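Here is the structure we will look at.
Excluded from the complex is one protein chain; the other protein chains are retained at their positions.
So, chain A:
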Amino acid sequence: MNAATAEATQTGWIRVEDLSVRFTTRTEEVVAIDRASIDVKPGEFVTLIGPSGCGKSTLLNVVAGFLKASSGSVTVDGEAINGPSVQRGVVFQQYSLFPWLTVRQNVEFGMKMKGVGRSTREASARTLLGLAGLLAFENHYPDQLSGGMKQRVGIVRALATSPQVLLMDEPFGALDAQTRVVMQEILTNMWQKFRLSVLFITHDIDEAVFLSDRIYVMTARPGRIKAEIRIDLPRPRTAAMTSSPEFITYVQQLRQLIREESLAAMGSELHDGALAGFATDVGPGGVAGIVNA
């Protein structure tokens, strides 16, 4: 494990240059990403944030190798991406555990594909599960776990092939707010130990600030990089920091940037007057006053 982490800090440099992704539907050509450039330095935690539908997941899917770039270049440690690879671990938004394997067998899957022997596999999986506080559940099937636990297993499984980079596509998006906060702490703690490069996708501003070294803000479709913000909060991050003035300043700054984009994304809706109702005076009777009038 030590050798792997030392190596991980040297490698895992994601570079995305002038990336464009276009889809052709039956009726039109949709530009999902328009000349976006980002990079994730070795051992850095970088987040892509933006309104829904801005193409941030598309960008991650290109880096993962699920989608092809229409133009531009995407490399990891100088090598062009050609399909999915064990060098790039992926944690998905939906629960992606194999329901027919136990928790430990899920974690062992990548090692098994590599041809690692049974006993080595088992020992590594148990160590990793212990780190995520899941050792007591190693023989459970995914259906027996809560949402938060499933995602922790998902993270551990992605780490188990000792990838150079970890790609996380809104991994906590399906969790309730309380679980989400705890998961963020667990993730930042694990990252602190392994220090591998992470490209993280979210639309949650607090989550982005809490976890990241740098944040890229994406525009509404077509997705472009609108801003890049460095988060200079000390490491290791703790829950207490979220109420510090610096943290709040970052959050407000991002909120402003994203609000502009959300409004832009809602453009056509706004023309129809989504906010026009703000000025209407309803009188003292509340809803009942209107309905019974």
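Criterion: a contact is a pair of C-beta atoms (placed from the backbone, for glycine too) under 8 Å apart; a residue touches a chain by one contact, two chains touch by 3 or more; residues count from 1.
Here is the rule we go by: contacts and distances are computed from a predicted model.
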Practice prompt. Write down which listed name, "NADH-quinone oxidoreductase subunit L", "Membrane protein", "Probable glycine dehydrogenase (decarboxylating) subunit 1" or "ABC transporter permease", is the UniProt protein name of the chain that is not shown.
Written response: "ABC transporter permease"
Worksheet item: Which one touches the absent chain: A:137, A:172, A:200 or A:216?
Response: A:137
Worksheet item: Which of these, A:109, A:172, A:191 or A:247, touches the one chain of the complex that we don't see?
Response: A:109
Item to complete: Write down which of A:94, A:120, A:192 or A:249 is the residue touching the left-out chain.
Response: A:94
Practice prompt. Over the whole complex, note the residues of chain A touching the chain we left out.
Written response: 64, 66, 83-86, 88-90, 92, 94, 96, 98-101, 109-110, 113-114, 136-137, 140-146, 157-158, 161
